[in-house]
Every structure is written in structure tokens, then in C-alpha cells.
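Yeah, one chain of the complex is gone here, protein chain that is, but the others are all in their spots.
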Amino acid sequence: MSRPAAVAAALLVLASVPLWVGNSYYVNIASQILIYAVFALALNVLVGYAGLVSLGHAGLFGIGSYALAWLLADGWGHLPAALAALLLILGASAVFAVLSLRATGIGFLMITLALGQILWGLAYRWISLTGGDNGINVNSRPAPFGVALDGATPFYYFTLILFLAAVGSMAVFVASPFGASLKGTRDQPRRMTALGYNVWLIRFLAFLFSGFWSGVAGLLFCYYNEFVSPNVLALGSSAEVLLMVISGGTGTLLGPIAGAALVVIMKNVASAYIERWNLVLGAIFVAIVIFMPEGLVPGSVRLWRWLWTGMRRAPARGGAR
Amino acid sequence: MAFTLDRRAFLAGAAAAALPCAPAIAAAPPVRIGLMTVKTGPLAQGGIQMEQGFTLFLKHRNSTLAGREVELIVADTGGNPAGAKTKAQELIERDKVDFIVGPLAAFELLAITNYVEQHKVPMLSLAAADDMTQRKPNAFFVRASATSSQCTHPLGDYAAKEMKLKRVATISEDFAFGYEQIGGFQQVFEDSGGRIVMKLWPPLNTADFTPFISQFAGIDGVMNGFAGSNPIKFNQQYAELGAKAKWPILGGWTAYDDALLKSFGDDAVGAISAAWYSSEIDTPSNKRFVADILKEYGNIPGGYAAGLYINGMCIEAALKKTGGKTEDRQALIAALRAVSLTDTPRGPFHFDHLGNVVGTVFIRRLERKNGKLVNTIIKTYPNVSQFWTYDEKEYLAKPVYSRDYPPLKS
Partner (left out) sequence: MSQWLLLGVNSVSLGGLLFLLSAGFSLIFGLMRIPNLTHGSFFMLGAYFGVTLLQLGWNFWLAALVAAVGIAAVGGVIERLLLRRLAGQELAQVLVTLGLSFMIADLCLMVWGGDPIPFDAPPGLRGALPIASIVFPTYRLVVVVIAVVIAAALWLLLERTRLGAMIRAGVDDEAMARVTGIRVSRIFTIVFCLGAAVAGFAGVIGGPILSVYPGLDGDMLPLALIVVILGGTGSLLGALLGSLIIGFLYNYGQVLFPELAYIILFLPMLLILLFRPQGLFGRHVP
């Protein structure tokens, strides 16, 4: 199948989800997968293309959720609240980036972890602003262009549009000269500096890009749940999205999407049938590392090619005899 | 290995067929009850007991309530708000349940309350968030256990009037359940002449309580509101540091729940606690309940198991009133809120107009009897409402109990 044909087929499948999954519950699960896919794609910009592993991205995701919930509760309209929340996310991402880009490798990971934990502490403790562990309820979803998003299906299409925008912007980003230079800073930071690139600035801009889409995912999550609580910023949430990226395959476009689908389905669907679903999820991660250490998507591609070439060779040999 | 399929349908074909009106009922689909609990992660302790209590109830009833077969669907929320929301959607939209029992934690309940109310599904939860039946009521909610402050109100009364305490320090986890328990205690204790001189709020995952215990001074008692595994750590450290010898310790129901007794050592002996359920209640129905939980699961039941058993009894009573019908949700919730039972493990109770229980609160002293730890009942407060003895309107005009309300008097 050619590439455009594959993309068209994927779009057709995604667009028709509400028609064939049968129940609004599954439509909601599909929305959740897309939201987490946006989040994982955003983190992948740093983990996959910049070689910077963040364990504090739930902080950015959470700032998006909280800012939106808070502004809505304060009486703002949906559009101004969402725009203001996105601005705030860009600001917060800039602060995150300035602080954490003082280091790379494990130092970067630890600084982002500390930042995430501090935000979590604030969400928990700054009760007058965040409602503490009781969280904030959001009472309505927006109605862009007069289309109310209250039902599962309209909300799915709304999420799908933003998801496609995220995938599109990632694809453009990866193929762009900027994306290439970002990969350069991952593989050869010294050479890039010697070539006259401003490595810090490239990483900073990548961080903003990543933070922005994390925040978009946070906004979607807030609207999806119509509720936000400190749990969204917890270390566990940062680790979860990192696991999605790694298990799916870092540095690929499809990997984080596959990882998001895996974790969301295990957590929400399989858990209804498998009592010890945590054990099974852990075992799946271990199995991925054993059989496809590069991640689900690149690993499957490798296995497929191997099988494909094996199949093609076998009959050829038979014919020769 | 326990890869059991969780979609357990408690089908009791024989029992249903034996009923006099069997033909009509055989045609009706089963009543579907969704149990939202926590079976993985740190909150699983209470969640597992919840499932035990409800499973035992259905077993006692042969999975048939008011002549209708019951199908139970168990959902593990993982103990987080987003998980609770997804599971609520699964139960309501996919499985089309008639009742939701659970969830466990207040933050899970608050994440789903609007959603469940919109879909008009009656919900029975142990989660204690005061405002669920006070300032932000949900018309489809009933709570047969207690609000966070419902048991600590009488405990404040007891501490001031019977224990004659004057100056008390409080300590509890830094979250709403803690604030509301401590706030209720403070309100009544200070209205009865006592004084709260210090309020400490350790973070949820505090490993060592020494820095907090070291601050106690100039007091004659300590009130705690811990839950989960923290009571074990706290009481051990409270005793080790010599604080227990100086100041008597009081606590809410989760701090000294009967199911926790097997985990306590002598460190907790002497603790005074207030609870809406006690395994020591000397009635035939409670004795049967305790004996059967002990037989089936090998542990003494506490509030989590008892609460779910009682929720089952409420559903049964409501179904009897509607003749087993569940389609008219308004009638169903009305029947549920009108439930008034006398012979339950916790004794007699009914619901107020907001759906919260009015029932007995027990004051207990933790003792070692015949080598076993027990919570001996030393006083009972019958017919305790969530508003204690206060006027409902005046009570609701005040803010909900929080970290800063009521404030410390300087």
C-alpha cells in the first residue's frame, strides 16, 4: 500500500469510529486515546527527537487543565479561557525550559521531575486556587460554531480534529530543517555547536513546541472529564505518558499513538475483564523490551519486514529446484 | 494465578424459578448493579473489603432482590478521579446499570457526581465528602455510612463532657476528609467548652511523623483523623516517642476501623474512637454478618465491608417498594431515600431529605481482651444527623469544614 493510500485509510478508520464501535462508552475511550496520543506525541518531541527525557510533563499538561478549569469557574467564556490557558502554558513551558535546559541527560530528567513535583505540591496545597484534592468541576463543554460538544460523538470529532492538527504539525516539524537540526543536537551536540548552531535555542524552541501540545492535551482532558484534580500532575502521570512514548517507539510519529492506545485500553477496557491488569500491563512492558526493545511500532515494522523477505525468499528457492 | 474474569454474574436460576411469580420474572432482565471499587494500588485495602461486603450480601440473598435476579458488575477505578469517570461511563453507558455502589474515595466521587446525576442513576457511596449531601447535593445520591464530620461531632461532645479534656491538638492527613473530620470535632468540642490549640496536617505520603509529634505541648489530648495505612505508622510512632503515655489519643472511624485491628500492636490500646459501625454491636444480624465475613474471608469486618453490605440492604428495600421495577428513576431514588431499616449490621437508620443517613454513632475504646484487640463500645449516640444538634439552615449557611475553618482561636 502506498503512503497516501495508507494515510487515507487511516483517516477513514478514525473518522468512522463512532459508526462502528457501537456504544458511546467506546467512543469516549477512543477520545481518551486521542487525547493521550497528543500528549505522548508532544513528549516525544523532547524524548525522541531531542534526546531529553522529561519526567515533569504532567506539570505542563496539568497547568493547561487547571488554568482552563479555573478561568471557566471564574466566569470566562470558553474561547478566551482556552486562549489564556494556552498562553499560560507557553509561559510555563518557557520557565520549565530555562530551568531544566541547564542540564542534559539524567540532570534534565531530575530537574523536570522536581518541577513537576513542586507543581503537584502547589496544586495540592494552594487550596484557595485549586480546591486541593477536591479539585475543580467544569460545568460545560464549549460549542464551537454552534456545535455542542456534550455528547460523546461530537466531542470525539472535536478531539480528532485537534489530534490531526497535532500529528500534522509534528510531521511538518520532523521533516523541517529545524527538526533535522534538533536531531543533530541529540546525536552530535558538540559538532552542532562547532557548526554555528545555537544548541540551547534549538532545544528551547523544541521545549516550547512540546509544552504547547502537552497543554492542548491538558485542555482536552479537562473538557473530557469536566473535572480536574491534583492527580493529573502527579509523578505517576508523568511516568505514564513517558511509558506510552517508550513502549510505542520513540522518535516515530506512530509510536506514541500506539503506546497511548495500549495504556488507555489496558487501564480502562482490559481492567474490566482482567482483575490483575496492572500485572499484565507490567508484563507487556517487559515483553516489549525483550522482543522489541526499540518499541512497538518500529519493532513490528522490523518483524514484518523480516517475515515478508522470508516469505518472498522461500518460494523463490522452491522454484529453483 | 488469579486471572479471573471479573464480569461475574451472580446468576441464581434455581432460586428465581422457585418463586411463586416465576413466569413474569423470568422474562424481566436482571437488575444490574455496578460496584465501583479499588483493587489495585495503595487504596486497594478498603476497596477489597468493599467488594467482600457486597459479595456476601448477594450471597445471603441468593443474588435475588425483590424477586429479581441481580447481575453485579465490578469495576476497578485504580483509585484516581479520571479512572473513576471512565468506569462510571462504562457502567452507565455500556452496561446500563440500575444502581452504582461506590466509589471509595471522596475525590473519585466528586469527579463523577455531576455525570451520574445527569444520567439519573441512583448512587450509594461510602465516600464521605460533606458537601455531597449538604451544600452541593446530588439528587440521585444516598449515603448510608456517614459524612466525614458525622462521627467526629459526637466525639467532640464526648471528649469535652465525658473525658473532660480542655486543650486538644489535632493531626490528620492534609486532604478534605481530614479537614472535615477535624473541623467537625473542633466545632462541637469548642462549643462544649474545650479548645483546639494546634492543628497539624502532614502530607499524605508522610513516612515519619516524628517532626509532627514533637510539636505537641501544653495539651491534654490528641485527636487524629488518619486513614489507610497511616494509622499503623502514626500510632506506633506516637507510642514510641512517649506521647501516648502523656496524652490520650482520639480518632475517627478510619483511624481505628475494626478491620485494621489485626495490624495494630499494643501501641493503639486505649485509643478512643467514634464510628458509625462496630463489629462489636450485639445484634443477631450483625453477629451473622461478622461471622460470615470471618468465615469467607478470614478477617473481622470494618466500615468498608459493613457499609457495602448495608448499601445492598438499602437497594433491596427500595426494590421491594417499587415492586422490583427500576425503569422510573425518580420513583427509584424516592424509594431509596425513603428506606428506613432497623435490623442491619449498624442498627436502625433512615435518610434525611438530602440523602444522608441518620443513625447511631458508637464511641469505642480499643482494648486487649483475651489476647485480641477489640473496640469496646463505651457509649452510643442514637439518631445522629449530619448536622449534629445544630439547625440545618444555620449549619449550611456556614462554609464547609476546611483546613482553615473553623479557625484556631488565638
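Letters A and B mark the chains as written, and numbering starts fresh at 1 in each.
What we mean here is this: a contact is a pair of C-beta atoms (placed from the backbone, for glycine too) under 8 Å apart; a residue touches a chain by one contact, two chains touch by 3 or more.
Because the structure is predicted, anything quoted here is derived from the model rather than measured.
> Among B:Ser192, B:Gln236, B:Thr322 or B:Ser385, which one touches the chain that has been omitted from the display?
Once the missing chain is taken into account, the touching residue is B:Gln236.
> Identify the residue among A:Ala9, A:Leu83 or A:Ile118 that touches the chain left out of the display.
A:Ile118
> Please identify which residue in B:Pro29, B:Gly193 or B:Pro211 touches the non-displayed chain.
Touches the omitted chain: B:Pro211.
> Go through chain A and note every residue touching the omitted chain.
Residues 47, 53, 99, 102-107, 110-111, 113-115, 117-118, 120-122, 124-125, 235-236, 239, 242-243, 246-247, 250, 276, 278-279, 281-286, 288-290, 293 of chain A touch the chain that is not shown.
> Which chain B residues touch the hidden chain?
Touch set of chain B with respect to the missing chain: 2, 40-42, 44-48, 174, 200-203, 205, 207-208, 210-212, 214-215, 217, 228-229, 232-233, 236-237, 240-242, 259-260, 262-265, 299.
Heads up, the rule we're going with is that only the chains that are shown with their structure count from here on.
> Roughly how many whole angstrom separate the Cα centroids of chain A and chain B?
37
> Quick one: in the complex, what on chain A touches chain B?
Those residues of chain A that touch chain B are 23-26, 28-29, 32, 124-125, 127, 132-135, 137, 139, 152, 221, 225-227, 229, 231-232, 267-268, 271-278.
> Could you list, by residue number, the parts of chain B that touch chain A in their complex?
Going by the criterion above, the answer is residues 1-7, 39-41, 73, 75-76, 78, 80-83, 85-87, 89-90, 93-94, 106-107, 110-111, 114-115, 129, 174-176, 203, 402-403.
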